[in-house]
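Removed from the display is one protein chain of the complex; every other protein chain stays in position.
Chain nomenclature is as follows: A, B and C, assigned in order of appearance, with residue numbering initiated at 1 for each chain independently.
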Amino acid sequence: MTEAGISDEIKAMIGTMTEPSIMEVERGAIRRFADAIGDPNPLYKDIEYAKNSRYGEMVCPIGFFGWPIKGGGLEQMMGMIMPAMIKAGLFRILDGGVDYEFFIPIHAGDTLTSYGKVADIREREGKSGKMLFITMEQTYLNQNGDKAAVARATIIAR
Amino acid sequence: MTQEGSIITDEMKALIGVEGSPTVFEVETGAIKMFAEAIDDPNPLWQDEDYAKKTKYGGIIAPPVFLCSPRAGIGKGVQMKSPFFRVLAGGDELEYLKPIRLGDTITAVGKIAEYNEREGKRGKMLFTIIETTFKNQHDEVVVIGRSTYISY
Amino acid sequence: MAEKQIYYEDVEVGSEVTPIAKVASTLMLVKWAGASGDFNPLHFDDNFAATQGTGGIIVHGALKRSWLGHLISAWAGDEGYVKKFSCQYRGMDYPRRMASMMDPAEGETWWCKGAVTNKYVEDDQHVVECEIWVENGQGEKTTPGSATVILPSKKAKK
Partner (left out) sequence: MARQLYYEDVEVGMDIPPLVKQPTTKQLVQWAGASGDYYELHYDKDFAQAQGFPNVVVHGKLKFGLLGQLLTDWIGEEGSIKKLGCSYRGIDHPGENLVCKGKATNKYVADGEHIVECEIWAENSKGEKTTPGNATVTLPSRG
């Protein structure tokens, strides 16, 4: 693997952050979510049950990040990176998947602030030529400023 | 007494006025937004807090037909009886007493208000009118809905 | 949850994550669109899907991801905690059509499954790593993934 092949323009984007976006977590959104995926857990629909649980309020299901909680400026980051990639002749984009890491539960009524960061850009020589692995990190903070979750999305460009 | 030839039985009449199980619905930003987007109604009164503050309402309110949905509980929880199998929604009527405000918790309770029968092209038809009363968290009636269901 | 809480001591490497069956009906896809806010017509409009080369309307990847979220959070129980979670979208899935108002037509049922791949204690946390996946009626893993779960320990229980 060689780092030399990445243009300075692309390399300079590592560490770039997006504007924060703000989302409110509503009970109705959690209910619609649980109903849609067929998850009968009362933590997602029954306020009384949730209040008596160790969470004290309805909580977000695991799959809640990505959809409907988007944010984090994924599109904004892509918008910043794309022109440089196109210039480098890397048009084909593959979704390399998203990893989630959770730190504290997110409750209905929480206000999440998220921001995105271009965490890493690596170059690899694949069978069909040069490939770029771009890792974009989205961090979600709750209203107390505590880190609630981090999503790491990888985009492969070739 | 059941009238001669009437399809409305005493058993059905006994259901008039019996209140159904309540539906509780929170008027949240997301719910109003979904509604406004579904009918493609860009009125800032439904979504823009800064704008809505300056109006006579002093804050975001819901569009007029907002509570006319199964999610908000219109016509829900009411035991219906009909000699016929097929049911059509015939129409809805809403009466407004108070604005529906963002943040309200609305409790809907329905009941059968009346029956009517009519002779249609394909025989008898039963019109069941369900009245749904929507109250806010201050126990004020905000909307009364009258929904007509036609079975035939 | 009404189900019995699982403890760290209950699982071994190779233990099965309690499977969950899902039926991706057109009804579920429409509910998901509403819950997620993803209204791409590829997931509900036959005429549109016919122009996209997918062979018909397809199940949202994020819906399958959320099923896996259901699988792992239901298994971890109220006392457990999902720490890390990821999955990849490898294959397309087609929803079941509805034969009547209540029942989907004959066709496949999807299974969300998983197995424990590792267990260890770290920083006083009882960590269990799992491989998870969604498989279609032909047994193909269309959505493989992994999860890291913190489980309660019987030893810590008084």
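Everything that follows uses one rule, which is that a contact is a pair of C-beta atoms (placed from the backbone, for glycine too) under 8 Å apart; a residue touches a chain by one contact, two chains touch by 3 or more.
Small disclaimer: the values here were computed from a predicted structure and weren't measured.
Although it is left out of the displayed model, the omitted chain contacts the following shown chains in the full complex: B, C. When the full complex is taken into account, the listed residue touching the unshown chain is C:33, out of C:6, C:33 or C:82. Considering the full assembly, B:93 is the residue among B:49, B:93 or B:140 that touches the omitted chain.
The residue touching the chain not shown here, chosen from B:24, B:38 or B:141, is B:38. Taking the whole complex into account, chain B touches the unshown chain at residues 31, 34-35, 37-41, 43-45, 55-57, 63-65, 68-71, 88-96, 146, 148. Interface residues of chain C facing the missing partner chain: 26-27, 30-31, 33-35, 39, 41, 44-46, 48, 97-99, 101.
One rule holds for everything that comes next: only the chains that are shown with their structure count from here on.
The distance from the centre of chain B to the centre of chain C, with each centre set as the mean of the Cα atoms, comes to 36 Å. Taking each chain's centre as the average of its CA atoms, chain A and chain C sit 19 Å apart.
In chain A, the residues that touch at least two other chains are 29.
Counting only residues that touch two or more partner chains, chain C has 34.
Chain A makes touch with chain B in their complex at residues 24, 26-29.
Chain contact summary for the complex, chain B toward chain A: residues 26, 28-31.
By the touch rule above, chain A contacts chain C in their complex via residues 29, 32-33, 35-39, 41-43, 53-54, 61-64, 66-68, 70, 95, 97-102.
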